[in-house]
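Got a structure here, written out as structure tokens. Questions coming.
One chain of protein is taken out of this complex; the other chains stay put.
Up next is chain A:
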Amino acid sequence: MTEALLQLRGITKRFPGVLALDGVDFALTAGEVHALVGENGAGKSTLIKIISGVHQPDAGRIDYLGTPVTFPTPRAAADRGITVIYQEVALFPDLTVLENLYVGAYPRRPLLRHSGRGRRVDWMAMRARAQDVAASLGVKLDLEAPVHRLSAAQQQLVEIARALLRDARVIIMDEPTGPLTQQDAARLFSLIRQLRSRGVGIIYISHRLEEIFEVADRLTVLRDGRRIVAMPVGETTREMLIHHMVGRTLDTLYPHTARQTGPPVLEVEGLGTSGALTDVSFTLGRGEILGLAGLVGSGRTTLARAIFGIVPPGRGRIKLDGVDARIAHAGRARELGIAYVPEERQRQGLVLPFSVSENLSLVILRRLSRLGFINHASERTVAHDVVRRLDIRTPGIGVPAATLSGGNQQKVVVGKWLAAQPRVLIMDEPTRGVDVGAKAEIHRLMSELAGRGLAILLISSELPELLGMSDRIMVMHRGRIAGELSRDQATQEKIMAMATGVA
């Protein structure tokens, strides 16, 4: 083993009421991709924040490039070559790619030639260096484009290029594939391999275990603020890894139960919206989980929103239990028994400052009220009931939803709609950013609900999830249904072929 680029020993960090890290050791060597795995709340974020100077450890030492260091601020860490690429892209949307690449560190040149000190932003030098970096990565960057016009993948590229322009030795990537399509993710992985061959040390965080096996060399598992194990990826299996992460064995990963699909509940005929959807037709039966695959931008979310009445449908018909449904707005969809668990639950699904019980009752307020007055007793009863049924871990039903972990927030969003007893449940990326344990629980819940006759439309970018959970998989490409596969026929390759328009 080569000498460590970054070595942490006995790192302890305490927050009011929580021991976030308890004597954690961590070592990163140059040219290594080191995965950091663990459930939400295991201490990954805290560890990263200590490495990048956001937090200071209460105990322990950090050696970087062979000498003991402290990073009092994120800037101090960044100046020494430690860069974090967060899940949420941290770029300035209205500035150009070039401006973003150098924000905070514009190279200067003298105002007038030979006038000594640098004053003026040196655009020529910036452009030249940026082009060198892009070329060395084998990618194209439109330096003059404003960042908001770039795709998620291109924006990430800008962040990576920015790190390299500042001579980053350590790059930390927090859930980098979250917003990416399968193709873009593959491209990112080859980029990561290139960075590795240049001797950059990469700390890679992801909930998607298959990515870790694909891209990482070593991994460290954290659980409850402690390091459980650190080893080469080759020496472990998916099952062992999950066991380390959750401290118990999860019975089945995708609990698909054999079910009989009943008569159609939702029938969509020739649905079209200006631009985004063209002639979409399908049926969804009682007790069926219909998977909806497709690349980002293929129209999956637009389809969900059109059915839920948020995107006005231009053409086509929607029938519920054989009856024509005119869904002019979301309130109508709700009355008709359609439930929608949107992607990005933080931004869309929950009212974060509202308490758990206020969130849970939001869609059934009318049922819980008389003459417009809310019956607080029944509101509490419903909330307690949902919290118990879905095993939502919360200190109480009165705490703000914002304080719950990602998995439990997702359960609140799902639970809210279950309380409304819908006929059709649309779930858009229901397990994105949710840890392994909560993910398994959400999957178990879906199977249970389908078993009780609920019709579920599952939108997911995670193919193993789609293959594992769905009775049938429909693939979208450029706003159209590109094809449909039965559970037995479906493979990742066939889905990707349809999704990319090859098939």
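Going forward, a contact is a pair of C-beta atoms (placed from the backbone, for glycine too) under 8 Å apart; a residue touches a chain by one contact, two chains touch by 3 or more; residues count from 1.
Operating definition for what follows: contacts and distances are computed from a predicted model.
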item: Undepicted complex member, UniProt protein name, chosen from "Autoinducer 2 import system permease protein LsrC", "Predicted Zn-dependent peptidase", "succinate dehydrogenase" or "Lipid-transfer protein"; value: "Autoinducer 2 import system permease protein LsrC"
item: Omitted-chain contact residue, chosen from A:8, A:363, A:387 or A:436; value: A:363
item: Residue, one of A:331, A:396 or A:501, that touches the chain absent here; value: A:331
item: Chain A residues touching the omitted chain (full complex); value: 308, 310, 329-331, 333-335, 340, 342, 347-355, 358, 362-363, 365-366, 369, 372-374, 376, 416
